[in-house]
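One protein chain omitted, others in place.
Labels A, B and C are assigned to the chains in the order they are written; within every chain, residues are numbered from 1.
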Amino acid sequence: MSVPYKYQTLPIEKVFRDPVHNYIHINHQVILDLINSKEVQRLRRIKQLGTSSFTFHGAEHSRFSHSLGVYEITRRICNIFEQNYSNKKLKEDGWDDSERLIALCAALLHDVGHGPYSHTFERIFHTNHEEISVAIITSPETEVYQILNRVEADFPEKVASVITKTYPNPQVVQMISSQIDADRMDYLLRDAYYTGTKYGTFDLTRILRMIRPCKDGVVFSMDGMHAVEDYIVSRYQMYVQVYFHPSSRGMEVVLEHLLNRAHELFFEDSNLFYNTAQLLVPFFKKNFSLQDYLRLDDGVLTTAFNLWTEANDSILNDLSQRFLNRKPLKSCRFEPKTQDKLIATMKKITEKAGFNPDYYTAINSSYDLPYDFYHPELEKHRTQIELQQNDGSLTELSKVSQLVAALAGQEQGDHRFYFPKEMVDQNLQNDYDLFAETYRLFASHIHNGALI
Amino acid sequence: MSVPYKYQTLPIEKVFRDPVHNYIHINHQVILDLINSKEVQRLRRIKQLGTSSFTFHGAEHSRFSHSLGVYEITRRICNIFEQNYSNKKLKEDGWDDSERLIALCAALLHDVGHGPYSHTFERIFHTNHEEISVAIITSPETEVYQILNRVEADFPEKVASVITKTYPNPQVVQMISSQIDADRMDYLLRDAYYTGTKYGTFDLTRILRMIRPCKDGVVFSMDGMHAVEDYIVSRYQMYVQVYFHPSSRGMEVVLEHLLNRAHELFFEDSNLFYNTAQLLVPFFKKNFSLQDYLRLDDGVLTTAFNLWTEANDSILNDLSQRFLNRKPLKSCRFEPKTQDKLIATMKKITEKAGFNPDYYTAINSSYDLPYDFYHPELEKHRTQIELQQNDGSLTELSKVSQLVAALAGQEQGDHRFYFPKEMVDQNLQNDYDLFAETYRLFASHIHNGALI
Amino acid sequence: MSVPYKYQTLPIEKVFRDPVHNYIHINHQVILDLINSKEVQRLRRIKQLGTSSFTFHGAEHSRFSHSLGVYEITRRICNIFEQNYSNKKLKEDGWDDSERLIALCAALLHDVGHGPYSHTFERIFHTNHEEISVAIITSPETEVYQILNRVEADFPEKVASVITKTYPNPQVVQMISSQIDADRMDYLLRDAYYTGTKYGTFDLTRILRMIRPCKDGVVFSMDGMHAVEDYIVSRYQMYVQVYFHPSSRGMEVVLEHLLNRAHELFFEDSNLFYNTAQLLVPFFKKNFSLQDYLRLDDGVLTTAFNLWTEANDSILNDLSQRFLNRKPLKSCRFEPKTQDKLIATMKKITEKAGFNPDYYTAINSSYDLPYDFYHPELEKHRTQIELQQNDGSLTELSKVSQLVAALAGQEQGDHRFYFPKEMVDQNLQNDYDLFAETYRLFASHIHNGALI
Partner (left out) sequence: MSVPYKYQTLPIEKVFRDPVHNYIHINHQVILDLINSKEVQRLRRIKQLGTSSFTFHGAEHSRFSHSLGVYEITRRICNIFEQNYSNKKLKEDGWDDSERLIALCAALLHDVGHGPYSHTFERIFHTNHEEISVAIITSPETEVYQILNRVEADFPEKVASVITKTYPNPQVVQMISSQIDADRMDYLLRDAYYTGTKYGTFDLTRILRMIRPCKDGVVFSMDGMHAVEDYIVSRYQMYVQVYFHPSSRGMEVVLEHLLNRAHELFFEDSNLFYNTAQLLVPFFKKNFSLQDYLRLDDGVLTTAFNLWTEANDSILNDLSQRFLNRKPLKSCRFEPKTQDKLIATMKKITEKAGFNPDYYTAINSSYDLPYDFYHPELEKHRTQIELQQNDGSLTELSKVSQLVAALAGQEQGDHRFYFPKEMVDQNLQNDYDLFAETYRLFASHIHNGALI
């Protein structure tokens, strides 16, 4: 074929049926090849929401689904920009459609570096999914790189620079990554669909009608103020109701302690891990290659846990079972600083009942979760949400929306102290008589779901 | 607590948010304990639709979700029966609500014996998920058994007998297992929701309004004829459009060949498998316990495949990659018997191009898939769908529905010949010149998607 | 502006929020002007489903909504045709986009001639909504004509010829009017949405992906067979479950008798009608102009009925109240011919109980309803549904779909005998003792909802 790879389109548009967007539409050979690459296919084996599916059993969707969704929203934005706001008409305020392929590739690949239960895994093993995304895109050994490189020699670097937000065209960058971008729009809708909650639902079609390019990035028509406001409120609701759910965090805490325990034990008994979790060994050794990383998926972790349920170490064994059989740590709210001493007391009580507090208690603050919330005062000017007046002038969203103003710059979430359910659930207390006093003391410090 | 376990209800009804049924409602302590048992939690790690999620990327839901759904529909049927058709009023035609707990347990546990990619796994390793469900329910070692046994000594056997259809009360049996039961109703709705297709959608609320008990089982009001008809058509549509999709079957064929290859290699090089797939070894050795089976899940298989991508055996290695990276075999329709000779020819051509036909070609008939379709002439009288006239007399559905009559007793599906995509896709033919003649010959036998 | 009216587009696309299609998109000034014309606005005051809203209280949508919907589907088909199947590429099998405006206008205006409760009104007053649509489009006095005429002198005639199916381009004709056209697709989806039933739901997006033009009209890809099949089944379900509902027909029968009574009384006491229903007088006199017709709407009829509830004529008075207060005649099924004699008997019994059988009984056969169902053998070749094979050859749908074959050529519906509810409902029988014998006799002839 004499058409350059970059411009090759499929003879017939290919579609993937998607519950959220109805269809994902593929026209470029490059995009189809990327989807078929093994690095992208790997995302099928990694759940989008990690431990949230233990709370919302329907939310078993993968990062693969989400990546297709981000691609599709980006494609629709490009269509709208090209049709209504072309740079042919609007000059520097308009959209240059030769940027389309780079935007689509960046959208599809923005999460390609995610691993299993990323947030926890990263904390333990000091990996970083964004850096790994960049590595996957720019390393000659990956299929993704080879496909992008076939487009143009510097194409992998360009795509990577969109993800690192250093790409010169701010429209492309903000489409993929800003306070209201294709990424967030897809995950809110998708997570709402799969959890079965309705909080994340906002009017995507209307927002897409209101979005437009300008010289400094992406803005929204003032007519769309309430639609954007509704999106911000939906996002807030999803955070407080779904992403910060105490039970999911109770499972995350189990996972974190479990991986920590394994990590520590590795140096004592590395054979155990060579036999049960050889794909994790490079990470225990802090010496892993990109290929090592690309072999990880949810199943690799759960299979290791599965094998560890026969380990001699009782903590590793027990935590593995708690994770596989969904036994989250329980929790109550507390006030940091003022109640730090009380936390120490509670840990001691827990220890008295036979639980090593290092592995069976935890502090978890949802503020710690790596989700940024709307707080324009911390952001650079260009990632605020700007509304465009008829005369072209811009107004920052929270200036005109009292709802957004109420949320802006305010951290959401809470601080929780986690402990074994056995401390408060009589059905689980086999040796109740032995520890009755301890349990009573523990319970006396919790009232209305908060530490007192 | 002095209330017998059987009658213990939760102080406050517990709910699980479910995208299909909105909420799953739990009132019995027994049910909550069963859900929390490790045998049921294991179902979270087994996809409901197996290889279908390679075609419908949204369909990543688990057998756990489906089990909750079947439970919930059964619960709603019990409510309707108790409220409107109690045996206190209707005597032997009515519903005896003391059967409720057994019905709920059987509903929740009906699929508890499923393993990863059941249909394929069972063919290779001669396991049987229904028998294993019974074993899980009746083996003293399982948590499920211990919970059921706490209800009553013979309770596990009773629950098991519902699944084997030998339980004396036909109402309970047919609720869970008949041509229109809680199982099928949930999976059609759920699979439609998660694939994003609309074919499986029927009017559950209306069907539940029309269902009623009778002496010999479960029937429907004649007023609900069109609603039941619509359910049958939805089911037909899901089979031909989703469950029998050629690409999903192309992945199933890869999986089957892959497991076969491993099975064969085990006797040559068992060490390889002790190192990479120790949880599968009992199955290779045809000597597995219930506990061995209960350790299997999707992740165990994919982790083995992951490790096999470094195996020396090129077929094992290649098929593992094809499965993980979603490279299904391609296919065309053919006519069995009249085209058997041609199939043999096609296999030979495939071999000439360098592919071992035992592992790279296959015959797959969707009729073989273990889904029963509506064919009352093969069924015993009691599992037909019967409609109840005003005067109590019954009429079999296909007698009054011309749509159902058109489908009844007719097998659906097709026969397909599977082969490597390389045989027909020029982009994949690196050594095109070498095999050009072979490829051309192969292609000349396929026209309009069928063998000629 | 120097752009000819025909080509004038709106500076910014205008949209109407629509529950069925999300948005209706308007780009042409001509279309916006037509929507704003008084003949089209009048459709806001005419219910789409007539007496069906008495059974399905949610179905109060107007012919205006439906007309916008047919326009929108047609617009989407034109977009798909232009994008994928242009005549620039496919020659005579392709779509000539200069036909777009005529298709859009015909779609928007195809029902503009409907009046209040059309089917009944037409039977009584011998009007014909299709002829009137043509008259509205081609009469110089209407706003619709003036707008179309501004496009081109012969444009009104062209648009009218699409509606009469004499327009030379069969693609345009079949888009608007065939077995699977924009009209039927919109009303099935819309009526399903507004009634709250799910039967009419089919996969519009998928069907639109499968539709394509050819020399002789509009066909569907063979890949879309099951989607088209599903549409046919949905249509069947809507007919038998919604459009043919016995209660709606019971209200239609009241309306018919009421208008008949008024028509007859007019010649006895025309003053009554000049005072209460002056807008109906031209129709009583069988001498009406297009302008007379265009003043009719649902409110004109109900206001007349409202005033007639004070008429001296007890039948006119009573039937008016029955219509306004929703007191449908009741019904039972019967077999024509074999039970004609029995019908005569039933009428006599009804008369004995004090009801004039001419106004209080009726025969209503849903076959009579002016809805055509799928019966290709009766249609000319060009309106069958044809599926296109890969090699371009066509196959008629029922040849490959056993479901459609089961429905094709079979009349759906039933024959019903209507009578006053008083005949069978004891709560309504004030003078029960007087007529007890009569009532008993009447009831003895009805069993299981059918005449015996």
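Keep in mind that, in the parts below, a contact is a pair of C-beta atoms (placed from the backbone, for glycine too) under 8 Å apart; a residue touches a chain by one contact, two chains touch by 3 or more.
Keep in mind that what you see is a predicted model, and the values were worked out from it rather than measured.
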Hidden partner chain, touching residue among A:Thr197, A:Ser248, A:Gln339 or A:Thr361: A:Thr197
Contact residue for the chain not shown (choose from C:Leu279, C:Leu342, C:Val400 or C:Val424): C:Leu279
Omitted-chain contact residue, chosen from C:Thr74, C:Ser161, C:Gln179 or C:Thr195: C:Thr195
Hidden-chain contact residue, picked from the options A:Leu90, A:Leu208 or A:Val240: A:Val240
Residue ranges of chain A at the interface with the undisplayed chain: 197-199, 201-203, 226, 230, 233, 236-237, 240-241, 389-391, 402-403, 405-407, 410, 447-449
Footprint left on chain C by the chain that the document does not show: 16-20, 22, 36-38, 41-42, 44-45, 53-54, 56-58, 60-62, 64-65, 68, 193-197, 275, 278-279, 295, 297-303, 306-307, 321, 324-326
Residues from chain B at the interface with the omitted partner, ascending: 13, 15, 22-23, 84, 205, 209
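The rule is simple: only the chains that are shown with their structure count from here on.
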Rotation angle superposing chain A onto its copy chain C by C-alpha atoms, nearest 5 degrees: 180
Innermost chain, taking as reference the mean of every protein Cα atom displayed: B
Classification of the chain A:chain B interface as same or different, half of numbers criterion: same
Between chain B and chain C, centroid-to-centroid distance (C-alpha), Å: 43
Separation of chain A from chain C, taking each centre as the mean of its C-alpha atoms, in whole Å: 51
Inter-centroid spacing, chain B versus chain A (mean Cα positions, whole Å): 31
Multi-partner residues of chain C (at least 2 other chains): none
